[in-house]
Each structure stands twice: as C-alpha cells, then as structure tokens.
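Every protein chain of the complex appears in place save one, which is left out.
Let's look at chain A:
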Amino acid sequence: MNFFSSGLKSVLGTQEAAQQPSGAETVERLVERVLSSTLLEDRRDACRALKSLSRKYRVEVGAHGMSAFTYVLQTDYADCEIVGYALDALCNITSDEDFDEEEWQDTNYKPGSNLGAQFTEIFIKQPDNVGLVLSFLEEYDFRVRWPAVKLLKSLLSSKPKEVQDIVLVSPMGVSKLMDLLSDSREVIRNDALLLLLQLTKGNANIQKIVAFENAFDRLFDVINDEGYADGDIVVEDCLLLMLNLLKNNVSNQNFFKEGSYIQRLAPMFNILNDDELDVGLTPQKVSNINAVLQIIRTLVSPANPGQATASCQKALRATGIVEKLCSILMAGGVPVDVLTETIITVAEVIRGNLSNQEYFASVMAPSNPPKEAIVVLLMSMVNERQPFFLRCAVLYSFQCYLYRNEMGQTKLIQTLLPSTSEQPSVTAGQLLCGGLFSHDVLSHWLSSVALSHALIENPAAKESMLRVLLTPVSSHTPLSLLHHITLLLQQSNKVQSKLGLLILLATWLSHCPPAIRHFLSIDTSISYLTTQAGATEHDDNEELVQGLCAFIMGICTHFNDDSVPSFSKENLRQLINKRVGLEVFLDKLNEVSRHEMYSRAVKHPNIRVNSPNDLLLDHEFCKLFKALEGLVMKAVTVSATDLTNGPSENIEQYKNLIREQDKRITELSMHYEALHAQNVEQAAKIQELTDQNLILKAQLSTTSAASQINQGSPHGINVVQEKDQTIARLEEELKNLRLHLENRPLSAAESQAVDSEVIYLKSQVQALQQTERELMELRKDQEDLLELVADQEREIELLKSQLRVNQEKEEDQRQEEICPIKQEPFEPSPDREEKPQPENISEAQDKPQMISSDEVHPWLLLLSKEGDLAKDFESPLQAEYQRDLKSHESDSSSPAPTPELKFDSSPVILPPTTPLSTPTPPTQISGSSRSTPNIFSPVPLPSPKPPSTGPPSPGPVTVPLSALSGESDAPVGDFSNISNEPLEVTTLPTEPIAIPKSSAYSTYSWQATSNATEPVPLSQPNSSENSASIHSPPSSTISPPRQANNQECRCSFRSVALHQGLADSPQVHLHCRPAAMKVSSNRKKPLLQPLSPR
C-alpha cells in the first residue's frame, strides 16, 4: 500500500486525509490523465497508478479505464514500460479470479459475479485488441512479453472459445505463440505452455496449426531439457499439451506418427529403476507417466480409424515401448493408479494387433517359477481384495488380448482341456472357471465376461468349450461347463452374476447350433428362461436379466437346427407365443437396448463405470446384441406357415425340376453324340461307295477299251448288287435314324437346347437323305453301265465266234493276248477282276473289300454287330454321364462333397457298398471323434487300477495356490486369496485312440499347503480329511461304456482355506476332453504324463 499511496501522491499531489477521494473518483482522474496528458512521463505514471488500483478497484478501473489502456497500447507501443503497466492492469481486471483486497462496497457486484469474464467480453469485442496483444508477444522485453502472455492467458480462461477464434484468424498469431516456447526465460516459456494448453483445448484447427509450427519438436526439446519423466510440472504441461494436440485429431496423430515422434516418447519409460520403485515414485513422476500413457492411449484408441491405430501399434512395438509398458506391468511397487493406467494402455496397444498380442502372451512375470503375465493379471482380476478399477482394467486387457485373436482364444480354451505337457501351474482357463464358482459377485461377472471373449467370433472355440466338463467334488457325475453355467444362473440371486452368466451364454450359443442343442437338452434351461422372460415385475436392473433371457431364447430359436425334438424352432416359437407372449417378449428385448448401461457400454470397448454396481453389460456383448436383435425378433415373430418354410419348399421343388431337366439334357446330348458318331461313319461309308463306283466306272471304261477280248464280268454285277444291298442297308439305317430321332421323347421341349440339337440332327438327316439321292443316281449310272456291259458282252460273243472261226489261223494273235494278262498283277487297279481266268473269280470277289479293308472293316463291324458295339460305345459315355450326374448332385445339394471326392480318388478306402451320394461325416475319414459321445462304439473297459498300485498313477501332489499366485513376489497387492475353492481338474479324453494300458487310468491330486513352492507328493488320497478327496470313482458312476477306453486324469488343487469353511467351499473338477483334431496328431502319446509315480 505504500507503493500505492506514493504513486497516488506523485500523480495527484499531497492531499488531506479528510478529502481523500473515493476510489472511483481517483480512477476517473487517472484515466483522464492517461488520455489527455501530453507528456509520456505523466501518462506512464497515471498508468502505473491505474495498474495499482486495478486489483482493489477492479470494477472502477475496468469500467472507466479499458479505453485508456487500449489507447496506450495503440499509441505508446514503443514504450515498454507503459505498455507493461497497461497490460498488467488489463490482466488484473480480466482475471477470472477474485482478489482478496477487492473493494465491493460501492459496487453492485458481489464476489463471484464473474467480473473477469464480463471485462474480457468487453475487451475482445474489438478483435483488434487481441491482435494488439499478440503483436506485443514479438517484443522481447520482459516487461512487455510476460504481461502479454499473462493477459492472453487470462482472456482465454474467461472466454476460451471467442479468443481461440480471434487468435485463429489473426495472421501469424499461433506462430508468435509458438516462438515463446523457445524463450530462454523459463517463466515466459512455462506460461506460454499454459497459454497453449488453453488455446488448443477443443479446437482442431488451432491444434493443427500448432503442430504445423513444429510444436512436437519444441515440446520434446523442453521435455529433454527437463529430464523426461523425472522433470517437474513443466514436463507434465508439455505432455498435456501434446495430448491436447493429439486427442480426436487424426491429422495430427498421423503427423505425430509420420514425424517419428513416437520413438521420442520411449525415453519417458527409461526411468523406472529398482531403487526408485522401492521408495515409491514422486507424485510428479506419477503424473508425468500418466500423461505419457494418456498420449499413447490417444494414438491407439479403438475410436480411431483402424488403419491409423494399427500403424501406431506397429510403431509402438518397433520402438520398444510395448516392452517397456509390459515391464512396468510386471514390476513391483508401481502405484495402483499407474498400474491400472498401464494395463489399460497395454490393452489398447495390443488390441487387434496379432504380433503385439503374441508378445503380450509371451511376457512372463518375474516370479519363481515364472508365470505368464496374463495369468498373474487374471489372478488379480478374480481376487476380490484388489481395487475395483484394477480388476476392470485387467478384464479390458484380457478382452483386448483376445480381440480378433483366434489363436489366443484357442490357447485359452486349451488350458481347460488336457494337454500333453504337464502343467502344474495355474492356467488362465482354470482361474476363470474358478471365478465362476467364487463367492464374489464381481468375480462372477468378470470371469464370465472374460470367458465370453474367448468365444467371440470363434465357432471352433465354442465347440471345444462344449467339451469342458466340471464336477463339484460331492456329486458323482461330471457336468459340462454349459450345464454348470445354467445351474449357476438359476441358483444365483445377484443381478450382476446373472448378467455375466447370461452374457457368456448368449455369446456361446449365438451362431453355434451344437451349443444350443446341448443347452436345450439341459432340463431346466428353457423353463428358467421362459419364467424370466415372462416375468411382469422386476427390481432394479432386473429388466436386463429378463431382456437377456428373452434374447437367449431368441438365439435358441434362430440358430436352432431342430435336433432337439421337444425344442425345435417351431416349438420354441409356440412356447414364446403362448407362455411369454410375443408383445412381452419383444418388450423385454427392447428394454435391453433402452437401458442406460447399454448405451454406455456400446460406446467404447473399455469399461467406464464408476462403481462396481454399474458393471452390468459388456461392449462386445452389446455389439452382438445389436447385430442379432433384428434376427431374433424375426425368428420369433415369423410363423411357420408362411415365409420360412414356403419359399424354401418351392425352391426345393424348383431345384428338383432343374435337376431332372439337367439329367434329361445330359441324356439327350449323349444320345446325340452317339448318333452323330454314327452319322459321321456312315458319311465316310457313302464316300467310300462313291469311290468304288468311280472305280467301277473307270473299270468299265478300261474294259470297253480292251473290249475285244473281255469275256464279261459277272462279279462286277456282284459288286454292284452288293452295293445295292449296302445302299438298302444305309437307307434302312437312315430310316431308323430318322425314326429314332422322331421317336425321341419330346420332354426336350422344356429345354430349348435340346430342341436346337434335334434340329441340328434333322439337318444331318437331311444331309444324309441328300447323299441317299446321290446314291440313287449312282445306281442309275450303274444300271446304264450294266446295259453297257451287256452290250459289250454281246460284242464279246460276236468277237468270240469270230475268234473261233479264226482260231486256228491266228495262233500268234492268241499268244499276244496272254502277255497282257501276265502283266496285269503289276497293276494296282482292280482291272484284274476282269481277267478271264475263272479260278481267280472267287478270290477276286473278295479283293475289292480287302483293298479297302482298313476303312471298311470297322464300319462293317459296326453294321454287323451294331448292338454290341453300341454298348461298348456307350459304356464309357454312360460312366461319364453318371459321374456328371453325381458331381451335379453334390454341387447342388450334397452337404459333404469333399469327403466324397476323397473317396473317389482313393477307392481303396471306399467300401464298395458305400453309396456315393450320401454325405459321409468328415469325422469318419479322419477317424477322429466329434463332441457327441455316442459316436464311439463301446470298447471293453480296462479295469481301473487303484491309484496306489499302478506304477503310473502318482500320489496326490500338493500345489499351494498361494505359492502359485506368488504371494511373496506379487507385484500388486496380495494374490494369496485367490481361488480358495479347491479346483479339481479331471480330464476325460474320449476319442478312440490307442493309449498305453499303463496310463489308461491315473489319478492325480494336488493339495495345497501354504508354504510349499514345489509340488510335493502327499500321502494316500483319502488319508487326510483336509485334503481334496481323491477320485477313483467306481466305473459305474463315472465311466459309462463309451468312456471305456478313456484315460482319466484328475487333479485337484486346494489352497488352505483362509476365510471360508472348508465344508462350504464347493470343489470343482474340470473334466476336459481334448479337441479331436488336436489329439489325432498326438495319438501315440499318453495325454497326461504321470507326475511322479508312487
């Protein structure tokens, strides 16, 4: 106040105390002075005074002085001092906080009336004012630059949106701010950081400009200067600014990734050394690490475009950040909130990225013996002593690990099935099943949902999980997991556990008819659902249970394969209609999607709830619900008479018709082919005959040339007659053909293709007729020739008589006649037929046929034994046709064409009687088993050996669960409380495989003691009351004939029950049958190695 009064004095002169003017008067006078003084000194002093008053008389200074300050900023911009005062004063009056010394008496304002915002509004009404302030940022002088930064900060905090918009459009505004980050004066740099934090909040355009101005580089430089995670709050501010720039800004995320900034994040994680973890992290360091984790989460957020997230995940893995995150997970002494955040970050980094998921699965906890990180995490999930958020985070990480990770899902389910290697440690699957039977409601929910994630979009997993059998110790028969879930559902009276189980059920049953079959055959399953879905009253959140029950009923209807006669599609539909009522049913379904938790869960894969009671629905389940809701409604509402059956029957009819027509067409086309072949041959024949005719003609001409000595040719006539016969035959053939063609069944009318074929055939026949006509002509020619021959014969006779007369006279002439005859054999022409030597005639008759035998022969054959040949001809065709037909059938309808084909190619396997068209279950080929047990033929039961006598059957082995859970080296909290219930794992492989007799029956029992870390063989199973009972059940109860050749192994875990009475704790067996496929490759080995033979 001294300063204040002296300032006043210097401006106003000394005044008497009584005449002390009021604050408002003083301010007025000062403002006037600022505006009117000609001397810079005076203005400066007045300004300084106003600045001093601006806190106490904020209202007055703001109301009157605003114009004075802007005047100063505009006119006296060259004087740093006065500008500094003005900026400071403005800073005070626009500040959003109230000052202690503020005078409220004379004003209408009360504290908290948000004066700062009002003055800010007045100030920024003139956008040039903000530009003015921005321009002062360029002034290096500390007295100007710093207050300018502070003023902007204050303006921003009062009116963020408006100021952002002004800064955005003022040229170079952002770049001026960015330059402040390189200011060597830390106070300015730090305030600039805070200013940028406010400026970039929620404004993508400014975020992009800031990023464009190399913000990331500068921020990393600052972080580097400050020593990364060890740095003070400045590092946190830098990280928060980065977070601002990246959040919901894909363009900047892309820039961040492309600019290789991800790798510059890596040193942030270099700081976790053991000493520090023992002492505990400083709060600042925790904040810094949390901020980095937030940045990473922003980069790989599931809400981002898939491609962007995937590339960031890859980059994070490449820069080793994933490894570092996982090492934090497994390190001890990490504060719970950091750990929770790290788990969530890891979850999102691995989500949907197979290589990251595989890496995550391979991470081992540094315990002794080393355990998988996943197992350790799940232990904390099912541990009710762990913090709620941590448990949720673990579920999220587990869910992300299984997301689009078929291998991971299969692996998890494998842990519920027996494996070849001995696994004394606790597995993920066992933990989850244990969670289902725990007393903790939250564990129920978390375990069920976790299990449901192992089944999502994985039909194989759904089927193999059907083979998991569990049995409470007290009961004799092992029940399937599905059965247990159904029972638990009915026994539970907590909404949360019910919902968890229903989520698991719905996920399991959807798209999996075998599971539905199994589910429907459980006695009380449907009746329970019907009661629930039909209930008219409900407590809080119970409507969700009822809705989910309705949903599951719908799933059972829609995916029903009608294999359970009493609950076929139609039956269920009627059940819903009669017992529940369609309206009620649909209402219940709608309740689900209307529920608040549904809309919350559907938004984001991560569980975002504040209290354990809100944990009701799961994101993936909501997705499933959304996808199936419509189908379920349709399945339920559509009645059997219309649409569902009608069209399919029609289609079946049409299919049959088409199939028949197809058959017809193939038949006809084969006919056609055969006829065509005949036609071709006949055409060839005709050609031959024409040739022969030509030859005959030529012959005749030669004969006429050599007429005088020719004695006629009766065989020539023979030939012609023969030809006549041939022609007649051909005619007959043609007629037959025509008849054949005409008589062909006219069914082809249905298919035009056949018609056209017939037309084509007809044209062929016409062609044949034409040839026939030609033949007729040829015959005429022949007759003419015959006449000619007769004439010639007469001439020859005449010549002969002349010859006889002149015989004696012309002996020399006769000699000459013989000579040409002798030369004849050299001529290839058939002239020699007309040789006068009679003994040659018969031979000569054959000759013409012999000459052309190569061509004639098959034809004759064909003509002579047409029937036989046609058969020969047809048989391959027929076979082909049948093959066609078969393949056709299999194409159109056969459900299992592949195995058939296999049979075709390897006829050795195929029993001759096996009908080709019947679909053969693929299982018969591989010789492996399906899940249904009655497939297996009974095999004589090897007598179970008592555990004590059989060498391979080991004594009970004690495994302390508390030791497994790593009580001493558990990084977080205390795992010792996990799984108080003894878990009994019993494996029941049922596939018919050769198992060494010695290992055919063995019993294991692991008994938990508190301190042992290694499995220790215990005494006789039944010797101790406290130990888990050992099972050598009479074969009558546990080994029905179908399990005769089964190997049975049982393991029971028990930790010393700390909190619950032993008698109460349900004991659980896990009965598991190995997956059929898996076993076929390992069939030689016994499935479970005895641990230690007794």
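We take it that contacts are C-beta pairs under 8 Å (C-beta built on N, C-alpha and C of every residue); 3 or more make two chains touch, one makes a residue touch a chain; residues count from 1.
Going forward, contacts and distances are computed from a predicted model.
Novice: Can you pick, from "Eukaryotic translation initiation factor 4E", "Urease accessory protein UreF", "AP complex subunit beta" or "Ras-related protein Rab-2A", the UniProt protein name of the chain not displayed?
Specialist: Hidden chain identified via UniProt as "Ras-related protein Rab-2A".
Novice: Who touches the missing chain here, A:Thr26, A:Asn252, A:Asn356 or A:Ser480?
Specialist: Of these options, the touching residue for the absent chain is A:Asn252.
Novice: Among A:Leu40, A:Leu168, A:Leu734 or A:Leu803, which one is in touch with the chain left out?
Specialist: A:Leu168
Novice: In the full complex, which of A:Tyr71, A:Phe142 or A:Phe212 touches the chain missing from this view?
Specialist: A:Phe212
Novice: Among A:Ile122, A:Ala204 or A:Ile233, which one touches the chain that has been omitted from the display?
Specialist: A:Ala204
Novice: Looking at A:Glu138, A:Glu596, A:Glu660 or A:Asp691, which makes contact with the chain not pictured?
Specialist: Answer from the full complex: A:Glu138 touches the omitted chain.
Novice: Considering the whole complex, not just the chains shown, which residues of chain A touch the missing one?
Specialist: Its contact residues with the unshown chain are 138, 140, 168-169, 171-175, 179, 182-184, 204-205, 208-209, 211-214, 217, 251-252, 254-255, 258-260.
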